[in-house]
Every structure is written in C-alpha cells, then in structure tokens.
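I have placed the structure first, in the form of structure tokens, so that the comments after it can refer back to it.
The complex appears here minus one protein chain, its other protein chains still in place.
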Amino acid sequence: MAMINFLILPILVPLITAVILIFLNKSVIAQRWVSGLSAFVTVILSALLVNKVKNDGIQTLNLSNWDAPFGITLVSDMLSALLVLTTSIVAFACIIYSFKGIGEAREKYHFYAALQFLIVGVNGAFTTGDIFNLFVFFEVMLMSSYALILLGGTKIQLRESIKYILVNVISSGLFVIAVGYLYSVVGTLNMAHIAARISEISGISQPGVISIIGIIFLIVFGLKGAIFPLYFWLPGSYYAPPAPVMAIFGALLTKVGVYSIIRTYSLFFYEDGGYVQQVIMILAILTIIAGIIGALAYSDVKKIIIYNIIVAVGVILFGVSTMNESALTGSIFYLIHDMIIKAALFLLVGLMATITGTNNLKQMGGLIKNYPGFSWTFFLAALALSGIPPLSGFVGKVLIVQGGFSSEYFIGAAIVLASSLFVLISIMKIFINGVWGEPKTYANEKTVPYKQLLIAPVILVILSICYGVGADFIYPYMSQAAESLINTNLYIDAVLKE
Amino acid sequence: MEILMIIIAGILFMSATYLMLSRSVVRIILGTTVLSHGVHLLLLTMGGLKRGAPPLIGEEASAYSDPLPQALILTAIVISFGVTALFLVLGYRSYKELGTDNMEKLRGNDGND
Amino acid sequence: MKTSNVILQSMTKVLLFLIMIFSIYIFFAGHYTPGGGFVGGLLTSGAILLLLLAYDLQTVRNILPVNFLYMVAVGLVFAIGTGAGSLIFNKPFLTHAFGDLHVPILGELHLHTATLFDLGVYLVVVGVTMSIIQTIGGDDE
Partner (left out) sequence: MSLLHLAIIAPFIIAVFVPLIYKNIKSVHTGWFILPLPILLFIYFSSFISKTTNKQVTMESFSWISSLGIDFTVKVDGLGLLFALLITGIGSLVILYSIYYLSKQKEKLNTFYVYLLLFMGAMLGVVLSDNLIVLYAFWELTSFSSFLLIGYWYNREKSRYGAQKSMIITVLGGLAMLGGIILLYNMTGTFSITEIVAQADTIIDHPLFVAALLCILLGAFTKSAQFPFHIWLPDAMEAPTPVSAYLHSATMVKAGIYLVARMSPVFAEDTLWMGLIIAFGLFTLFWGSFSAVKQTDLKSILAFSTISQLGLIMSLLGVGAAALHYDQPKYFTVATTAAIFHLINHATFKGSLFMVVGIVDHETGTRDIRKLGGLMNLMPITFTIAIIGTFSMAGLPPFNGFLSKEMFFTGMINALHMDFDWSIIIPIIAWIASVFTFIYSMILVFKTFTGKYQPEKLEKKPHEAPIGMLISPIILASLVIVIGFFPNIIKPILVPAIETVMPMYEFDVHISMWHGFNTELVMTIGVIIVGVLLYLGLNKWRGIYGIFPEKLALNRFYDGLLDSMYKGSHSLNRNVMTGSINHYLSYMFLFMVVLIIGSLFGQNAFAFSTDNLAPIHFYEVILTLIVAISSIALLFAKSRIVSILLTGTIGYMVSLLFIVFRAPDLALTQLVIETISVSLFLLCFYHLPKKLTDDPVPVKVRNAVISVGVGLFVILVGLTAHSTKLFDSISQYYIENTYSEAAGKNMVNVILVDFRGFDTMFEIAVLGIAALAIFSLIKLRRNGGKKIENK
C-alpha cells in the first residue's frame, strides 16, 4: 500500500515530539531521549523520502483531501526533499551537542520543544506548495527562533532579540501584503497554480506588476536570507544565543529564505524578462562582498563564522540568478554543503569558546596542543568552507563558476571564485591564532565535557567529507533537483495533475 | 472604496514605520500592532470589497464576499496576536533587566573588535 | 493589582457565567454562523481575565488549578490527532469526516471531526492566553 502521507512525516514527527516534550518538562533525561530519538527517526524518514522522490518523482499531498489549488498542497520535489533531509541531519547533530552543551536550566525550560517546533517550521517551509502556508510555516519557524534566542534571558539575548523580532515582524508584514498583491493579480495561492497562471500570460504582454511583486518577495525572503543590504540584523542576533542555537540559526534559518527565493523566483518571476534576475544577481554579488568585509573585520570567532553565512548566501544566489543548469546544480550542491558545514563550524566555535571562556581570538592560542581532535576537525571544516577539494564546498563552487562563465557573467563568477580566498583567510585566522600559537591555560578547561561536545561536529564534518568525495553519488540527486527548477512544468504538472 | 482603503493601509504603514524607527520600545511595539492592522486591511482590500453578502451560506444572496482573504486574515490576526504578546513581554522583561526603554542605549557594540 | 471591589466581584460572577455560556455557543456555532474555536477560546479567556481583574491571581489559580501549558499541548494533541487520524485510513492528512450517527435514546447525532479540530483550537487559545496572563501576572509578585 502506497503511503500517500509519507511526505508529511518529517513535519509531523517533530510536531508530535514537540507536544510530547511539553508534557515532559519535568525530566531532562526523558526530554533528551525523546528528542534525540525523534530527530534520528526524522533523519531516517527524510532519507526515505529523498529516495522515494528519486524513484517515483515529485510527491504531492492534497491536505484534507481537497484537490489543488483549493486546499493546501504539500509538494516534495528533490530540492525540497534534500533540504528536509539536511535540516533533519543538522537538527540531529545540534540536539546531540545540546545534551552537554546547552545547560540543564535551558533544557528544563522547553529548549527541546522549541527546537522541535523550529524543525517543524523549517521542514514545513521546504515542503509546502502554498504561498500562504509558507507564511504560516515561516511564523512557526520564527516563533520557535524567538523562543530559542530568548531562552536564558541574558542581557545580550534580551537586547538582540528586540532587534531580531522587530525585523522579522516587518518582514512578515511585508510577506502578507506581498501575498495579498499576488492574490489580487492572479487570484490563487497554490504555488503551482500561480506559476501556471503567470506562464499563461507571459507569452502575451506580462504586466510589470509581476516584477514588482517579485521584488517585494525578494525583499521579504532576502530579509530572512540576509542578502545585501538587508543583512544588518543578522550578526548581532545570531551572536546572542548559545552555540547549538547559533548553529541551528546559521545553518537553517537563512537557508529557508534562500530556498524561498529559489522557489518563487524559478516558479513565478523567471519569465519576467530578466528584471528580477538582474536584481538578484547584483544583490548576490554585493552580498558576497559585504559578507567578506564582515568576515575579515573581526577577531571574534563567532563573528567570523557569522559573516561567512552572508558570503555563502551570496554565492548560492549568484548561482541561482544565472539560471544556468550547471550553476543551479552547483547552487543546490553548495546550499546543502553550507548547511552542514556551517552547523559544524558553529558548534566547533562554540566548543572553542566553551574551552577558552572567550570569543576573542586575541585571548586564545595553542589549542592544538591539548585538543588535537578539535583542531583537526576545525581545520577540515575550514577547508571545506573555503571550497578546497575534495571537501564538500568544492563541487558546488566549481559548478557555479563554470555555469557563470558559460553564461558569460564573468565578473560575478570571478568574485565567487575570489571569495574562496577571503573566506579562507578569514577562517584560517582562527586556525592560525587560536589553534596554533602559544598554548595557554584556561580557567574552565577542566570542567568542559570536551569529548562529548566534539561528537556532533565530527559527525557533521565526516558527512561533509563524504559529501565532497562522494559527489558522484550525490550528483544525480542534485541534477534532479535543478531539473524541476528549470523545467517548472514538472512541478506544476505534478501538483495540478494535468 | 478600495482606493480609499489602500490609502488608509498606506497611512497605517507609514505610522507603523515611523513608530518602529523610534527609539522608544513602547512605540516600537505599538508600531508592530499598527503594522498588522495595515496588513490585514490591505489583504482584505486586495480580495475586493463588498462583493456581496457575508460569506455565510443561507443568506439568500446571489453573491458573497470573497471568503478566502477573510480566512487568511483571521490566521494572520491570531499569529500577530501571538507575536505581539511575546514582544510585549519582551519589552517588559528587557526594561526590568536592562533598565532602559531606549533602543539607542541598547546598541551593545562595546568590545566590538 | 489587588482590587477588592465587591460590586465588581459580584458583577463578575454573573458576567463570567454569561460569557462562558456565550463562548461555548460561539464555539459550536462556528461552522454555521460567525464564531468558532478562536473566538470561543478568546471569549473564554476574556471571562477568566475578568475574574482575574476582579479577584486576584491566587483566586483564579484556586478556581482553575490547571497548568495552562499542558492545556495548550492537549489542544495541539486534539488538532494533530484529528489530522493524524486520516493517516490510519491512508487518506490525506487532515481529511475530515462527517455524518449522522444513530444513537439509541438520543436519536440522530450530527458528528463532524472538524468540531474536534476546532476544540483543539479552542483549548490552545484558552491555554495560551491564560498562560501568558498568568505568567506576567505572576511575575509581579
């Protein structure tokens, strides 16, 4: 019997888990077990989903049994399934890290429940095929992120959350009016249906209002995805919460924005004569530059990684904006790589800060002496981030550059290529000054559960290595994902079953 | 009527923006509430106004108002309520903890290197 | 916020009863006339809020010794459960079923799983509103 509801499971399992966790607030041990197991189950389910999409093509589910476009439809194409899988993996790693890395106080106050809700939001956003439902999942994700960023209530958390929430409230407001504008013009909310309707008129004379709505969506998702010049809120906000939360934020939240740009752009705004495309490309390039400037500016380990999020967003969007098949495949390669490696790096940097008791590189040094395991994991992660072959960032970057060159966007492609160097400089600064250097003794060193905390980042880094070395195995998945972005009829037909 | 409503929504957006740009936490939070009103009115307007009876079957009407935007707005209202509530409590907590309602005093860029 | 206003208190008792009745009506009417889980839940919370204003937090706690966060979770269980029920029948998630059940003595009973879903909404709304009010109110002490 074909399980028609299969694609909802990666949303449903964390949701149910979250509810169970609310009841388990008294026992930290039980919470750990339940959330860890559930996260593992989610990973397995998402992997099965990817496999199903690989074999049977795009999966759809018309919720409440109403035909599209009248109900809400969930759609798992390869891109969405892969992102769901990556999300689940990252979440699993962060949960494992949290067992020893977040502190019992936070665990007692619904940390795991909020985290599970966040996974619900992220997986939901990746899966939904309805533009308003996307908004709802954004809100689930955001509300959980508010909960997580606030949890603990330290001064810096309070201060930065006000900014974070404010920016997101604005972007949510814009999101709803953008949906309103779109609804006014095309009269429907199902994304495949919107795409079908827009492509119906695109041959004739497509009114400019579509481009404008495209721009507003770009701003809405760009705020989440932290593109230039909408990224200002990010460094401060991501700095505030503890490492596992930072890792989740850094790996997942911006990527939901990026995904939404990819999705809406490829479905709705691609055929608008290239205006939205140009805007995205210019902003992508500026985003890379802005990110690099930030990454080079600080001696604070967390900030260095945080600004690297912005660089990656720019690189991915550049690949998307070329709408060239290999660049697009590259972007998807890179997107997933970045989720894994950013999570690993944030956890590693968090571990570094836990050991040394500071975020400032100038007060660190010589960690390689007593923490070789950490040091080499970090080294590999740093190389992977910079796209050094055969680690995970490489294939994606090569494809983006190659696609950029072949579509003759030379400046952009060259900047993507050059960004690797600056990323490398910024991250190796941590290695050279923190891992190398005169060994020091640190006050809290003895009490840090170093080995346990190292497990999660090691898992992620191993994954990243396999991802790079096994690129041939992964490539068919990526190209299938890119295919449904380029040939949107695949997506539309799967949903509307025409 | 739609034009009037669009303009009203615009005014609400304008006020909201001005409030959110202010440095007082109270104004900022009130700004987000005003923003949500603007959003909801605009969304309703985008569906077309007064196209018929309220969307209740049995009103013996030949036409009904578009029920879909109404449903969306209802969802949006509830979500904004949740966000507003959280934001309010945050404003209150942070004032107690940080001792100020002035966002300019909360830049927190000291030791920024 | 200790208000010991006798008039307010006795008025509250009456009002509370009326609002509760109204909110339950609104809840059930939702499928046919304006109303539903949201409004019903909000009205109920409004009633409890009134109680809080008239008496104090402790009194409300005594009358309603409920952990409102659990109430939220229970509400979510209802909502999710309604949806997940369709998984068993391999119907799309959240497919509703409705029909008339013949019950001896009571006769025909109109049943709709959507009501169950709406009950979840109701519980969550009450739970959330009350837990917020209670948490903030409790912080004053």
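Every chain is named by a letter (A, B and C) in the order it is written, and numbering of its residues begins at 1.
One rule holds for everything that comes next: a residue touches a chain if its C-beta (ideal position, glycine included) is under 8 Å from a C-beta of that chain, and two chains touch if they have at least 3 such contacts.
Owing to the predicted nature of the structure, the values given are computational and were not obtained by experimental measurement.
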Chains shown that the absent chain touches, full complex: A, B, C
Residue numbers in subunit C that touch the chain omitted from display: 26, 30-39, 42-43, 45-46, 49, 53, 68-69, 72-73, 75-76, 79-80, 83, 93-94, 96, 98, 112, 114, 117-118, 120-121, 124-125, 127-129, 131-133, 135-139
Touch list for subunit A against the chain that is not drawn: 15, 22, 63-64, 66, 69-72, 103, 105-106, 108-110, 113-114, 117, 120, 124, 132-133, 136-137, 139-140, 143-144, 146-147, 150-155, 162-163, 166-167, 170, 174, 177, 180-189, 193, 197, 201, 207-209, 211-213, 215-216, 219, 223, 229-230, 232-233, 235-236, 275, 279, 292-294, 296-298, 366, 368, 383, 388-390, 394-395, 398-399, 401-402, 405-406, 414, 417-418, 420-421, 424-425, 428, 432-433, 435-439, 471-472, 475-476, 479
Residues of subunit B in contact with the chain not shown: 1-15, 17-27, 30, 33-34, 37-38, 40-42, 44-58, 64-68, 70-75, 77-79, 81-86, 88-93, 95-97, 101-104, 106-109, 112-113
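By definition in this document, only the chains that are shown with their structure count from here on.
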Distance between the centres, which are taken as Cα means, of subunit C and subunit A, whole angstrom: 37
Whole-Å gap between the CA centroids of subunit B and subunit C: 25
Numbers and ranges of subunit B residues touching at least 2 other chains: 82
Residue ranges of subunit A in contact with subunit C within the complex: 1, 3-5, 8, 12, 15-16, 19, 22-23, 25, 61-65
Residue ranges of subunit C touching subunit A (in the complex, touch as defined): 69-70, 72-73, 76-77, 80, 84, 86-87, 90-96
Subunit B contact footprint on subunit C (complex, rising order): 32-34, 38, 125, 128, 132, 135-136
